[in-house]
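Complex shown without one protein chain; remaining protein chains in place.
Labels run A, B and C following the written order; every chain starts at residue 1.
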Amino acid sequence: MRSEQKLSLSKSLGRAYRQIIYLLLFISLSIPLIKPIGLPVPIHETTLGVYNTIEALEPGDVVVMASNIGAAIASEVYPQYIAVLEHVLRKDGVKILLVDHSTEAPIWTEKALEELNAYERKSYGEDFVHIGFIPGGESGIAGICRDIHSLIQVDYHGYSLSELPMMAEIRDATDFTIVIDFSASADTQFWLNQAYAPYGTRVAFGLTAVKVPDAVAYYTAGQIFGIIESLKGAAEYEILIKRPGIAAKGMDAQSIAHLLYIGLIVVGNIIFFVSKTQRKR
Amino acid sequence: MKLGVTMGIELISGRLSWLAITVVFSSAMLVFLVLAMKRIYDPKIRRHPGIDAIDEAIGRAVEMGQPVCYSPGIAGIYSTKYAADTSAALTILDYVAKKAVEKGAPIIVGVAPPTVLPLAEDIVKTAYITMGRPEEYKSGETVRFLSPHQWGFTSGYIGILHREKPAVNLLLGCHAAEAMIIAETGASVGAVQISGTTNVYQMPFFIAACDYTFLAEDEYAAAAYLSPDPTQRGVIFGQDIAKIICSILVLLGAISATFGIEVFKEILSL
Amino acid sequence: MDTISVLVSTALILMIYSILYRENPAFRLAENILIGATVGHSIVVGVFQVRDLALSKFISGIQTGNIRDIAYIIPMTLGVLIYFQFSRRYKSISRISIAVMLGVGLALSTRGLLFVNVIGQVKGAMLPLNNIKNIVYTFGLISVLTYFIYEERASKMAGPLPKVGRYLLMLTMGAYFANAIMGRLSIVIGTLNTLLMSPSCYLIPVALLLIVADLFIRTKVAKVSKT
Partner (left out) sequence: MVSIWRRAAEVILFIVAVTMLVDFVVEMDMLQNVATDLNRWATIIAAFALGLGAYSLLTRHIRIISRKSEGWPYSIAMIGTMTVFLLTGFITRSITSDQYNWIYSTIIQPISSTMYGMNAFFIASASYRAFRARNWEAALLLVAAIFIMLKNAPIGGVISPTLPAIGKVFWDLAGATGMRGILIGIGIGTLALSLRIILAQEKTPLGGAEE
């Protein structure tokens, strides 16, 4: 009687294995989100490259943050943007120029500025300027590298660039200390072609995971000074600036979920081999 | 930069290699196609196990009295990357529909791109007409337009899988991130699944979740193999020649690069 | 975002997730809402597309006499012709519109895929054979290409290479499978993150209760039907 019951239980469990797996995954993803465990995250050299370069900036230096963020890549790239922007905002006297390469990106840029209270922490026009959308892809980037004032007359908020004190000293790519490009498209090479190649401005990338393999070649060749890779890179950066946010929290969930997947593969195979040997008998 | 050519036509630099490769490959394909059509060359093409699986699976659907589901993918016919993928899916649909109607298994096609809808409708309807059972084709039911939106289509298609419980689920053509969702749902309702796509990011999911998968070029070969006109198989040998040329180029390029000569790379950059 | 929007979207999210438990009316409702919404959205976008990309160009073309703009009457006519699909006799007329789209699609695919996939990859594969890694890569690639040879005699001539190619393909599939996981997880983590925030989180216990109730009823029904 009892063994019968046991059998039917294991049978129904076997039939409902999908639901059990889904529940397991749901739980293992939710727990670290509710209460972060703080599993260690190894920091990559490419991420450290970005961090160290920004850390070494001096008052008066100009950082260009270019963004191509849209709904499709926001989950991977937006946390990187926030982390780097926070880091740059902390550096006193460093000027920030924000440019966007898609029509959707300015909304995300503003969202980030508001999330970090940038308008209260720094003064707009003196410490940072949001240029807004620059049309024309690569030729647009070439244009701002050559002469930003002739290409763009007004910023995102409608102020004339000539009215903004910070912009008086920024005219072309030789005035940019570094460029960090957050994107998931060929735009990354645009900055390399238009700012690094002709003017020697140093460039780094914040990328989605799929785009990283292409960019690693530029890093090893010394053409770019860093890469932030997907949500993982964002988490590393959050830990570097000691401001764990959504990405660092997500990393715990990532680690646990990956372990669950591996566990499922292993358990699946054990069951497979056990039942095979039983059948042989 | 322009490359002057004596004929008065200016070629775009960097595209000469493309022209050469296209001409050479196309000629190889056409030569064997014509030879096969003239019955001079009889192609012996390796049969992908997935092709036999299609026939078997349809037989299973007939036995079980459950339908065959088919998705020709989410890319339209003017897609800049997957137009050929969608075309291949439609060609295979032609075969599947005829086979299913002939053996008496009901077929349900879920369509995402509106541009594919009239084509899929025609293909399936023609199958019913040629098999002499036009009354069994139900307009709007046999070929169902779900949504041009990726996730609208996905929710509709997995809804069909859950409610109709098909014996066979065929996923051909370009599938993007929805591939895994549809394929796992198909597996959970117990359908035999045969898939094929040229979307490199989704192939692994199909391999994992489906019983048979036409990997990348396999799908195009299957489309030629299953074409109503068997001489079309001649083109497959042309494709083989193209791959052999590529292999030789890679080998020559590698050997010359070993000695510091980059001539093959330069030729391909012309 | 206001509370109504958050509550509606959370309810929809949970209704979609319920398919992980089993097929049920909640999922079916969300499914139909999504289909209706996306089709409606596509029609709105499509109509505006025709208005902004074709109609307005055509009208301004007539005013300015620009032939290139006036020519936009052609795609609009072709667009209307596609409705001959409904005519039994003149159905073939709609094929002309299809032919233009298919021609553009096939030509663009061939252009891009031969240039990037074939020439780009062949060029990228020309590695100097001065270390083990490059030698493995080169012969590995050639093996994979021989796997895709379909002609039986030619395939046999390649000896064991196609088999090696198949092994490498399987390894590739495993690697790409695993590599996609991280991105997919980021998205589900994003969704869960919004779900676990107030006021959305209050809907989760409701959904769980419903599932438990369903489970309870179903086991009861099963027991009753047994006895």
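The criterion applied here is as follows: a contact is a pair of C-beta atoms (placed from the backbone, for glycine too) under 8 Å apart; a residue touches a chain by one contact, two chains touch by 3 or more.
Quick caveat, the model's predicted, so the values are computed rather than measured.
The shown chains contacted by the absent chain are A, B, C, with contact judged over the whole complex. In the complete assembly, the contact with the undisplayed chain comes from B:L117, out of B:C69, B:L117, B:L251 or B:L268. On the side of chain C, touch with the chain left out of the figure occurs at residues 1, 5, 8-10, 12-13, 16-17, 19-20, 28-50, 53-54, 68, 71-72, 74-76, 78-80, 82-83, 85, 90, 92-93, 95-111, 113-118, 121-122, 124-125, 133, 136-137, 140-141, 143-145, 147-148, 165-179, 181-182, 184-185, 187-188, 190-191. Panel shows chain A; residues 17-18, 21-22, 24-26, 29, 39-42, 71, 209, 213, 232, 235, 251, 254-262, 264-265, 267-269, 272-273 of it touch the chain omitted from the view. For chain B, the list of residues touching the undisplayed chain reads 2, 9-12, 15-16, 18-19, 22, 25-26, 29-30, 33, 76-78, 83-88, 90-91, 93-94, 111, 114-115, 117-119, 122-123, 125-126, 129-130, 139-141, 143-146, 148-151, 154-155, 177-178, 180-181, 183-185, 187-188, 198, 200, 203, 205, 207-209, 215-217, 219-221, 223-224, 227-229, 232, 235-236, 238-239, 242-243, 246.
Operating definition for what follows: only the chains that are shown with their structure count from here on.
Taken as a contact graph, the chains are arranged in an open line, each linked only to its neighbours along the path.
The central chain here, found by comparing per-chain C-alpha centres with the mean of all protein C-alpha atoms, is C. For chain C, the chain with the farthest CA centroid is A. The distance from the centre of chain A to the centre of chain C, with each centre set as the mean of the Cα atoms, comes to 24 Å. Centre-to-centre separation of chain B and chain C, using mean CA positions: 15 Å.
Note: centroid distance chain A to chain B, computed from Cα atoms, is 36 Å. Multi-chain contact residues of chain A, defined as those touching 2 or more other chains: 18, 210.
Contact of a single residue of chain B with at least two other chains is seen at positions 201.
Within the complex formed with chain C, the chain B residues making contact are 15, 17-18, 21-22, 25, 43-46, 76-84, 86-87, 115, 118-119, 121-122, 146-149, 151-152, 155-156, 158-159, 162-163, 177, 200-201, 203-205, 207-208, 215-218, 221, 236-237, 239-240, 243-244, 246-247, 249-251, 253-258, 260, 262, 264-265, 268-269. Contacts from chain C toward chain A in the complex involve residues 20-22, 179, 181-183, 185-190, 192-193, 196. Residues of chain A touching chain C in their complex: 18-19, 22, 26, 29-30, 33-34, 75-76, 208-210, 230-232, 246, 249-250, 253-254, 257-258, 261.
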